[in-house]
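Heads up, one of the protein chains got dropped from this complex, but the rest are sitting where they should.
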Amino acid sequence: MAEVRLEKVVKRYGKIEVVHGIDLEIAHNEFVVLVGPSGCGKSTTLRMIAGLEDASDGAITIGDRVVNELPPRARNISMVFQSYALYPHMTVRDNLGFGLKIAGQDEALIKKSVDAAAEILGLEPYMDRLPANLSGGQRQRVAMGRAIVRDPDVFLFDEPLSNLDAKLRGQMRVEIKKLHQRVKTTVIYVTHDQVEAMTLADRIVIMRDGYIEQIGTPTEVFERPVNTFVAGFIGSPPMNQLDAVVRGGKAVLSDGVEVPLGPDHKVSEGQAIILGFRPESFAPKGHSLHGEANALAIERTVNIAEPLGTETILFADLGGLEVQGKMLNPRVVKEGETLGFTLDLSKLHVFDKASGRSVSA
Amino acid sequence: MSQLTIEKPWQRWSIRFGVFVAMAILTIPGLWVVLTAFRPNIEVLARPAVWIPQNPTLDNFARLFGLSSEQQGLPVAQYFINSLVISITSTLVAVAIGMAGGYAFARFRFPGKGGLFLAFMLSRTVPGVALSLPLFIIWARLGLIDTSFGLILVYLAVNIPFTIWLTDGFFRQIPVDLSEAAQIDGCTRWQAFWKVEFPLARSGLASAAIFAFLTSWNEYALASQLTRTTASKTMPVGLMDFTAQFTVDWTGMSAMAVLIIIPALVLTFVVQKHLIAGLTFGGVK
Partner (left out) sequence: MPHDKGRNRIGAFMRSPAATPYLLLLPAALVILSVVLLPLLVSFWTSFTSYNLTRPATLFNFIGLRNYQRLMGNTDFWWAFGRTIIFITIALNLEMLLGLGLALLVNKITWGQRTLRTIMMFPMMFSPILVGFQFKYVFNDSIGLVNNALFDLGLIKQPIAWLVDGNLANFSIIFAEIWMSTSIFAILLLAGLMALPKEPIEAARVDGCNPLQVFRHITLPFLMPFVYIAMTIRSLDVARAYDMVRIMTNGGPAGRTELIWTLMTRTGYQNSQMGMANAMGYVSIILSIVFTFYFYKKLVSARTFMGGAQ
């Protein structure tokens, strides 16, 4: 059983504070992904949990122990590094068994655990190779195997897929998910890739500049981003965000288009807001995701069309910016063609312009 | 490079000729000395010159070790042993101490780091001759003149800075991740070093050891002032003795020269790949 709890955890390098007192509770067996742009403090946070960096302040608890003063080896964790950090001078077998050997386990037991992990990850054919003779995907697997073998309380992943090509990354993502279903353990996973975060996480922790911006399930952070940063970070292509002013219950864009706001949005007359909507909510008539019962019709000229097969991304000018729309069941669209778009009014996100915070319910 | 420019035959031949001349200049003087080591003295003095040894002999070596009756031998065997003991001991200790220092510079951030590193490097620039003067005064007072220990201590100081420089470079090449992974795998920092980082730095340490050994083995300026008798005299000092003790015994000196070069030669060939790596390391990356 291992919950992980961070209380007011701070990291300072000299006078520079990079993590500003974050609080986070992770339940047993939960898969939590820390995500954010580079420099947001996610890796530092992970390394503090691992014990590779000292927390400057606050408390880190794993299970029922405060681990701040414990060295990494005493925390019963394992970690998969971005570089994999395989020991180049040891065979795959020795890499996998290293932790158990250090712990002084007997040979037969080590062999059993190593073989079991190798079977899970399909590493049996490579057991006597050195890391240098493995492909990227195989190295990644060995790194995960090394983590599994030790049967830790907490698994830490530090951007484990970022050295793989796109196709392999997709495969490994699925494998990591399967692995978690199989070896039920608490997982803390760091990535800068929001797709990885959405697909893998039970809960996502979105960080920026050493602060936690939002914690929630993938659905929550996607459907109800608390601020413009989260709104822009989660989802691909990103949410369209347009400056607007509230007039008579409508959001008036800079090009004069008026978008009616429902009662869910707490706005006041004359308030400067940012109106957000995802490309899925802006589609040509007859090609939208959610139907067009509660939609605003807007006619626009398509600047560029990017056909992706099952959908086409359309670029058009709206509210002084170029916005993206998504056309499902696409037909061929020519650049310069004028289309009747529908904007789904039930999927609007409204943010206060001054604070960037969401005012939608 | 070779594919980039199309060479004409005359260019190719002039390149080969140039390389041939350069290699000849690099090898012939040494070869001349080696040949002389196996010549009888008459052949050296002969007019016109005898190029290929006509009567190869091992007499010169026998003479060095006092095995020949015609002349009192120099205590070359003792010099050789002194040189080995002093060089090997100072090399092993210097590598151990230097490795600790190099590791500190490669892996830790601490106040005064840059200044300390510079100080170590500057200590290496002090010419041996200049250092020998005050060392002679101090060693005389401490009774360290003409002891192997005294010379070993001096060679430690000569070799440590360069060892630090090299090992710093080698440890930097080893990703920090590996030591961290080992610590998460249950190692203490100390275990992580010995089980992961040390084995990976081994070839680098070997090259540092070769440099240290060659420096100690070949050193003359300090040894010539700090040694007096067979108790601690090394081979280079012994070679210089020849000019003092006899008029000039070219064949004997050549034989001794061969004895000096052989261990260095063997060692260098064994690890020559690492030598180049070692030299370029600290500098480039």
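The letters A and B name the chains in turn, as written, and every chain counts its residues from 1.
Assume a residue touches a chain if its C-beta (ideal position, glycine included) is under 8 Å from a C-beta of that chain, and two chains touch if they have at least 3 such contacts.
All figures in this text were calculated on a predicted structure; none of them were measured in a lab.
Within the full complex, the chain left out of the display is in contact with B. Only one residue in the set B:Pro75, B:Gly98, B:Gly186 or B:Gly204 touches the chain that does not appear here, and it is B:Gly98.
Of the listed positions B:Phe38, B:Phe170 or B:Trp217, the one in contact with the omitted chain in the full complex is B:Trp217. Counting over the whole complex, chain B has residues 1-2, 4-5, 7, 15-16, 18-19, 22-23, 25-30, 32-33, 36, 44-45, 48-49, 51, 97-98, 100-101, 103-105, 107-108, 110, 113, 116, 119-138, 153-154, 156-157, 160-161, 164, 214, 217-221, 224-225, 236, 239-240, 243, 250, 253-254, 257, 260-261, 264-265, 267-269, 272, 275-276, 279-280, 282-284 touching the chain that is not drawn.
As a working rule, only the chains that are shown with their structure count from here on.
Look at where the CA atoms of chain A average out and do the same for chain B: the two points lie 56 Å apart.
Chain contact summary for the complex, chain A toward chain B: residues 50-52, 71-73, 77-79, 81-83, 85, 87-89, 98-99, 102-103, 146, 150. Here chain B touches chain A in the complex through residues 175, 177-178, 180-189, 191, 195-196, 199-200, going by the rule given at the top.
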